[in-house]
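Every protein chain except one is present and positioned as in the full complex.
Moving on, here comes subunit A:
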Amino acid sequence: MNIYALVKRTFDTEERISVQNGEIAEDGAEFIINPYDEYAVEEAIRVRDEHGGEVTVLTIGSEEAEKQLRTALAMGADKAVLINTEDDLDELDEFGAATIIAEFLKDKDADLILAGNVAIDGGSGQVGPRVAELLGINYVTTITELKIDGDKATVIRDVEGDSETIEAQMPLLITAQQGLNDPRYPSLPGIMKAKKKPLDELELDDIDLEEDDVEVKVERVDVFLPPEKQAGRVLEGDLQDQVKELVQLLRTEAKVI
């Protein structure tokens, strides 16, 4: 089976965010594979181990994203592709990101594409379904279980807490929800092997795209932090009185009950 996993390099979830010159400051921050994409990579490896084939991990980003690709290779992916847009693009929106990924994939005959349900930085959740639509293939989002049998997959989809069992035709793109699996940590031999696995680097030219083809349709005009939440009051006194006071405060001061 020809399997692709889409991974995005994102800020470590431990990072606090600060803004400099209208942009998120990146200096000194730790980066990780977007947590949902770890589920995607893990599932890709499991499907390959069961059905045979090859897993390619794909990212759009800068040279720095090589580190996350190597991590995915160390987990067990076979090949990696970095589409490096650093020299070509200052801005990229979801339309552009999906266009680039779909252009790359259009002649690859993928049987299964796995993405994260959402990137924890950009947070749009658009890239997976957009790519599937551009490729003209079927997709199911936020899945917690995947079983493949020939040209059909049976998936369980998390829909705001409800679980839908869906029979889906292949080729298929899925987006991973938490609970799909427990991503493995790269092993030491895995890390050694990853160094020798192929990692291709491409630019827009190589996939026959011009900068104009991915010009942003949505323009970012500002980035800002939410007002710092002030620590409020920790109530004091007898517990019973505290509870009385709390309920009163919620009623009369905060007016939320």
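Following the convention adopted for this analysis, a contact is a pair of C-beta atoms (placed from the backbone, for glycine too) under 8 Å apart; a residue touches a chain by one contact, two chains touch by 3 or more; residues count from 1.
Methods note: contacts and distances are computed from a predicted model.
Engineer: Which choice in "Cysteine desulfurase", "Electron transfer flavoprotein subunit alpha/FixB family protein", "Iron-sulfur cluster assembly scaffold protein" or "DNA ligase (ATP)" gives the name that UniProt lists for the one chain left out?
Structural biologist: Per the UniProt record, that chain is "Electron transfer flavoprotein subunit alpha/FixB family protein".
Engineer: If you put the missing chain back, which residues of subunit A would it touch?
Structural biologist: Spelled out for subunit A, the touching residues are 11, 13-14, 16-17, 19, 24, 35-36, 93-95, 98, 120-130, 132-134, 138-142, 144, 154, 158-169, 177-179, 216-226, 229, 231-235, 239-240, 242-244, 246-247, 249-251, 254, 256-257.
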